[in-house]
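Take a look at the structure below.
Complex shown without one protein chain; remaining protein chains in place.
Note that the chains take the letters A and B in the order they are written out, and that residue 1 is the start of every chain.
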Amino acid sequence: MRESLSKTGILTREDLGESPGVPSEERMAKGPVAYIECMEEIPCNPCEFVCPNGAISVGKEIIDLPVLDENKCDGCGLCIPVCPGLAIFIVDKSYSEEEALIGFPYELLPLPEVGMNVYGVDRKGKAICKARVVKVQNPKRFDRTPVVYMAIPKAFALDVRNLRFMEEEE
Amino acid sequence: MNKGQEVEFVFDGKRVKGYEGEPIATALLASGVKVFRYTVKSGSPRGVFCAIGRCTDCVMTVDGMPNVRTCITPLRGGLIVQTQKGLGSWGDTR
Partner (left out) sequence: MIETEFAVVGAGPAGLSAALEAGRAGVKTLVIDENQASGGQLFKQIHKFFGSKEHWAGTRGIEIGNRLLMESEKAGVKVMLDTVAWGIFDGGKVLALKQNEGIRRVHAQNILLATGASENALAFPGWTLPGVLGAGAAQTLVNLHRVLPGMKVLMVGSGNVGLIVSYQLLQAGAKIVAVVEALPKIGGYGVHASKIRRMGVPILVSHTVKEAAGDGKVERAIVTQIDEQWHPVPGTEREFEVDTICMAVGLHPLAELAWIAGCQFAYIAELGGHVPLHGKNMETTIPGLYVAGDAAGIGEATAAMEEGRLVGVDVARRLGRLSDREAEMLVSEIESRIESIRSGPFGDMLREVKKKLIERRG
């Protein structure tokens, strides 16, 4: 396991830079794309099977890390709820001039409401910016793993991976 | 897990609500009870520990019968549950 991950439970930007599941800046600027933060050899492959475009490959050795083909990926987000490690996200740096869109799994109640202002939270659990909830998906086929999409200032697109409701910060 | 209907039982003389069929222990925990008994030698407080009927930390006197493992014994309306002191004694339903 990566040094940082095994000591702190967090993948660093350097770690993720070496991940085969992370898209290029170029691709993220074009539209929504999967951002897979899976860097440990665990026998697992539901992501490979759920992708309708075949953009994720794990292969015969299911302990291999998932590899993202960013050109085949259209950012549909079906991979987000199916990952047992809740380690897949959607990043869209083309959302607007100033904002990026982040899609992430959120298995807590109450679910946020569309239009709500919340905090964007980083991998350390720290609120680092304001965010606006844009979409909340919770269809039956996601099997109780809702997916939340929120708009954040573009600069935080590589860091924000969770939300926190605003009253909680008091 | 299917919770039955809400029922009332008696704990140390007080009326407490719970769901029929759930373990007595969880009805007690839900009403804020943490201490289930006091040990024989040192009189130390004990509560739920393993929650699956193996360790006997949660035993209480139920309807006069001592040493009942409350974490696996289903609640029924009208049960008389008491904090057990030491080994407890039979027929004690005060």
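We take it that contacts are C-beta pairs under 8 Å (C-beta built on N, C-alpha and C of every residue); 3 or more make two chains touch, one makes a residue touch a chain.
In this text, all values refer to a predicted model and were calculated from it rather than measured experimentally.
Interface note for the absent chain: among B:A51, B:M65 or B:I80, the touching residue is B:A51. Only one of A:L11, A:A34, A:I90 or A:M150 touches the absent chain when the whole complex is considered: A:L11.
Interface residues of chain A with the unshown chain, by the touch rule above, are 1-2, 5-11, 37-46, 49-50, 61-63, 82-87, 107-108, 121-126, 143-145, 161-162, 164.
Taking the complete complex into account, residues 1, 3, 22-23, 26, 29-30, 34-36, 44-54, 57, 72, 74 of chain B touch the chain not shown.
The definition used in the following text is that only the chains that are shown with their structure count from here on.
Computed centre separation for the pair chain A/chain B is 45 angstrom, with centres defined by C-alpha atoms.
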